[in-house]
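With one protein chain withheld, the remaining protein chains of the complex are depicted in position.
For chain A:
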Amino acid sequence: MRFVPLAVAGLTALALTACTAGKEAPPSLGAQPKPSGSAAQALPAATIELWHGFQTDAEVKAFEDAIAGFNKKFPQITVKTTKAVQDDQITQAIRSGKAPDVAASFTTDNVALWCKTGAFQDLTAVIKQDGIDLSVLPEASRSYTEFEGKRCMMPLLADAYGMFYNKALMKGNEPPKTLSELTELTKELTVRDPDGTIKVAGFIPSFQYYENSPSHLAPMVGAKWYNEDGTSAIGSDPAWKQLLTWQKELVDWYGYANLEKFRRSLGDEWGAAHPFFKGKVAMIVDGEWRNAMIANDSKAKSLDYGTAPLPVADDKPDLYGSGFTAGTVIGVPKGAKNPQHAWELIKHLTTDTDSLVTLSNALRNVPTTKAAMESPELAADANFKTFLDIFAHPKTSTLPASVNSVFNQDALSTFLTNWEKGAVKDLDAGLKDVDKRINDKLKLSGG
């Protein structure tokens, strides 16, 4: 019988040690020799590992080209890249002590967790040491790369969201600047069959439609996600109610069932049969990358379209020109074998104008620094320029980092689905309930 307590003690010990895997002290950022001033070669030779999420040949090549620029500065550093890496792989690798030297992520949803837990190293000291002026980055980009005072990420490239419109379907109308203009134009441009079936939609107001996520549409009314203390501001910020009231009115004009039938028949957002390419919808909210998708699609590239900032609430004209932004982030994970080398690479990729312009020209995402955006080398036609301007707009906003980012967006989206189909009778109470859910979860997460 002595076996039982022994076994329990052994298993508990095992369980505890399982959580401390990978905790032996690897070098931390700043512990290794750093190049002083222009003496970049002062760093010893090393091979560093970089994980990123780019997948297609063109994306991978663009990234390799940007790294080639780094190799010219630091010939003694070899960069070994691994493509198509997802966030959970990065998290698991850090936890098990097998982290790469540099890791990049396409989403900003895990930045808060990574910063809070120290999974990615705080870059504040080396940024200060190297005299990097972060004010060249827009406020929003700074916001989604740090959490609770810890800057554990740098923005690599950004996405900005605005409006795309089909010039032929617009019938000579200018893109709307206010929500009431958007409503009016939607009604004017929508074409229906006699039985009410939608043939061409002016604008699809459903939150479930492709890029119409609450975070992308919130800047139209300047809606706030969080209070200063990290609790939910959705129920208390009247802007959300303003957005939802406007949106529901338009949904009801279409008829929810009609709109859903139309929306669900549209197919895949990423395929060649995109409804905007096929002239089934006149105006859409989308990211700057849609320009590249249109240009690269053999059928869509002849599409006569224009881009504009998102329309804004009638009583908030100062918001016009702003939009939503987020983007690729890159940092040095805990356990990186060569953190100083890693930082030099990140510094190059995120602050070197040539590198950013090379990447932006190849991937058609927005470069994050002011110098890169103003570079004459940047290929910026009128449709792409719209997004550069949105990105640079002082009121452009993002979804601030939160440890429960995915849960919070999910809680609101679930409520919005009920809202737009008419299952919510009391909007105020519903929004307060979303607050409660988010705040309860925050407590569970130790917030």
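Keep in mind that, in the parts below, contacts are C-beta pairs under 8 Å (C-beta built on N, C-alpha and C of every residue); 3 or more make two chains touch, one makes a residue touch a chain; residues count from 1.
Convention: contacts and distances are computed from a predicted model.
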Hidden subunit of the complex - UniProt protein name among "Hydrogenase maturation factor", "Lipid-transfer protein", "Multiple sugar transport system permease protein" or "Aldehyde dehydrogenase family protein": "Multiple sugar transport system permease protein"
Given A:Asp57, A:Asp88 or A:Asp229, the one touching the chain that is not displayed: A:Asp88
Given A:Asp57, A:Asp193 or A:Asp268, the one touching the chain that is not displayed: A:Asp268
Chain not shown: contacting residue from A:Ser28, A:Gln76 or A:Thr107: A:Thr107
Hidden-chain contact residue, picked from the options A:Trp51, A:Phe74 or A:Tyr210: A:Tyr210
Those residues of chain A which, in the complete complex, touch the missing chain: 7-8, 11-12, 14-15, 18-19, 88, 91-92, 94-95, 106-110, 113, 117-119, 159, 161, 208-211, 213, 215-216, 260-261, 263-269, 287, 324, 326-327, 398-399, 403-404, 406-407, 409-410, 413-414, 417-418, 440-441, 444-446
